[in-house]
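Just below is one structure, and these are the notes that go with it.
Excluded from the complex is one protein chain; the other protein chains are retained at their positions.
In this document, chain identifiers A and B correspond to the written order of the chains, with residue numbering beginning at 1 in each.
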Amino acid sequence: MTAIGPTSDTVLYVNGVTKVFDGFRALNNLSLVLRPGEMRAIIGPNGAGKTTMMDVITGKTRPDTGQVVFDADTDLTKLDEPAIAQLGIGRKFQKPTVFEHHTVWDNLLLSLAGDRAPGFALFARQTKAERERIEGILRTVRLMEHRNRRGGDLSHGQKQWLEIGMLLAQEPKLLLVDEPVAGMTDHETAQTAELLREINRTRSVVVVEHDMDFVRALGVRVTCLHEGSVLSEGTIDHVSADPKVVEVYLGR
Amino acid sequence: MSRLAATLTIACVLGSALLLIVLNQATPPGSAAHVSTYAVSLAGKYLSYAMLALAVDLVWGFAGILSLGHAAFFALGGYAMGMYLMRQIGTRGVYANPDLPDFMVFLNWHELPWYWWGFNWFPVAVLAALLVPGILALVFGWLAFRSRVTGVYLSIITQALTYALLLAFFRNDMGFGGNNGLTDFKDMLGGISLQSDATRCGLLLATAILLSAAFLLTRAMVLSRYGKVLVAVRDAESRTRFLGYRPERYKLVAWVVSAMIASIGGALYVPQVGIINPGEFAPANSIEAVIWVAIGGRGTLSGAILGAVLVNFGKTLFTGALPELWLFALGGLFIAVTLFLPNGIIGLLPRRKDAAVDEPEQPPVLTTSEAAAREVTS
Partner (left out) sequence: MRAVASKAERAVTKRVLARFVAPLLAIAAGGRGRSRSRARAACAVLGLWFVFAQPARAQPTGAELLGSSNFADIQRGVEAVAGSGDPHALPILAAMQEGRLYARGDRSLAAKSSDGSYTDPLTGAAIANPGAVKPVRLNNNVRRALDAALGALRLFSPDPGTRQIAAEAIFKGRDPAALPALNRAIGEEKEPGVNRTMEQARASALLLKNDASDTDKLAAIATLRDRGDIDARAMLATLATGQPPAVTAAVAEAVNAIDLHLRLWSWLQNAYYGLSLGSVLLLAAAGLAITFGVMGVINMAHGELLMIGAYATYLVQNAIRAHAPLLSGASLLIAVPVAFVVAGAVGIAIERLMIRYLYGRPLETLLATFGLSLVLQQGVRSIFGPTNLSVTTPDWMSGAIGLGGLSLTANRLCIILFAIAVFAALQAALRYTSLGLRMRAVTQNRRMASAMGIRTPWIDAMTFGLGSGVAGMAGVALSQIDNVSPNLGQGYIIDSFMVVVFGGVGNLWGTAVGALTLGVLNKFLEPVAGAVLGKIVVLIAIILFIQRRPRGLFPTKGRFVEA
């Protein structure tokens, strides 16, 4: 892959990013380009830098060097998490994180795009538009009948979906999804793949996943990371046939 | 918290205050139904403490900030009121100095320090009781929350804050009466004697009304969307951040409002007990306030009030009858509640599942698909 400058047809442009923790190179001159509307699967062994990459994009971790540009014009390395989230980047954690004491409905209500200031929240009343939006999402993530249950009472898979629903409510342009099918049944995995494809119709998505069957089911371009940089990139068939990938990740 | 529980709480607070007042004023001393003025003031003291408990519960129960220094705000409010009452003494002090409180004459001071200016006016004292703790909380909270100091670390520095204030107010040079604090108050609001029964009853009523108001205010806050975000911050702070919220701002609002409520509690406390001294800043006081909340039920505003009143009532009984045993009882209560009663007394009552936010803003409408689903399942 040749290095290109941030251009109008990238939604995410990561160039030469390095991050060192106490001598450990979590990211080593990592470069990655995502086109608008693209879905990308990221694979790689443990410690390859997948989660650190997500941290850098969402502002949780500042890179030592390198550029991270969103939507061709916004430098993400200068911003913090809330600012990046409000720009339109949503993130789903590896471990599903929902508000356990709130109902499914309230989880989505709090996630809806809108004013995030305490002053607004103090006097906010739920509008009809918000209600309709929440119902739409509930249908998308198939949680309509659970809307009055507390987040903490949901099953593992339902929590994963609720979290994806919360990301949708944020109306992001770019979605970062960390291992969405870990711990899911086969049926749930298939449903999740379908859900992500549906989301991808309107948004760019980056999926980090170990489950190769799931990645294959997504049928998108794949990037394999190793020791903090890109080892191989291309179609799933191309990457899984790459001898370097076989060596470090897939095994013979 | 259901509307019923809220109504019940306010009815209890106002009702019991009124009952005590009526029994004090309308029955002759010596009759079986008579309530002594001492008891009236005691009740007023409990309700002032309840305001402190309410303040602690707002930040601990709903924002997850365990403050071990909230009594500092309570004491600051108390000092603001104490300064006003001190200035009302006028020439009736031991040294009969019209401008200076006795302790300043004793220290050979010749001028009133600038920070005492205006405290002979009641509105200034009220304003100070709101603004001084408010601004202190704003600065402290802004620094702490912005740097993401959370959990135990935050608790420890809140304790350091009240400890620093404790040491500061012990100093004579501070101009707040040093070790002895402020006392020997005579009257307030243009000559209303603090010793009269009517004044004591009036103070109890004022405390009950302001406690109810504070209760309604905090209730409105925690039931609003703001309150939901606050609980979300408490449970998963980093999640809220990735949703675009700035948790520090949400915490700061709760923190400052809480400091002000605690301070009003302190301001009401001082005229009813007749003294304010640096001992009120003692870190143990703040921790005790936390335990009132834990015993009543963390995350339930009624529980905070209940806990404060019950524990302090118990303290009065115990320290009167078995002073040796009080610390055993209080300490044992701390341990027992945290080990065996994590939801407090309120948690023992039959209630709906959700501890923090019971009333959804609006019950979601039943959509056709769900109605259909229900038909299928039922």
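We adopt the following convention: a contact is a pair of C-beta atoms (placed from the backbone, for glycine too) under 8 Å apart; a residue touches a chain by one contact, two chains touch by 3 or more.
Remember, predicted model here, so these are calculated numbers, not experimental data.
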Subject >> Hidden partner chain, touching residue among B:Gly15, B:Pro113 or B:Gly151 >> reply: B:Gly151
Subject >> Among B:Leu4, B:Ala32, B:Ala321 or B:Ile335, residue touching the chain not depicted >> reply: B:Ile335
Original post:
In the complete assembly, which of B:Asn24, B:Ser41, B:Gln88 or B:Gln159 touches the absent chain?
Top reply: B:Gln159
Original post:
Residue-wise, where is subunit B in contact with the chain that is not depicted?
Top reply: 66, 68, 140, 143-144, 146-149, 151-153, 155-157, 159-161, 163-164, 167-168, 170-171, 283-284, 287, 290-291, 294, 324-325, 327-328, 330-335, 337-339, 342
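As a working rule, only the chains that are shown with their structure count from here on.
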Original post:
Per the centroid of Cα atoms for each chain, what is the distance between subunit A and subunit B, given in Å?
Top reply: 44
Original post:
In their shared complex, at which residues does subunit A touch subunit B?
Top reply: 58, 60, 81-82, 85-86, 90-91, 93, 97-103, 105-106, 109-111, 116-118, 121-126, 131, 134-135, 139, 144-145, 147-148, 150, 166, 170
**OP:** Spell out the part of subunit B that touches subunit A in their complex, as residue ranges.
**Re:** 221, 224-226, 228-229, 231-232, 235-236, 238-246, 249-250, 252-253, 353-357, 360-362, 364-365, 367, 369-370, 373-374
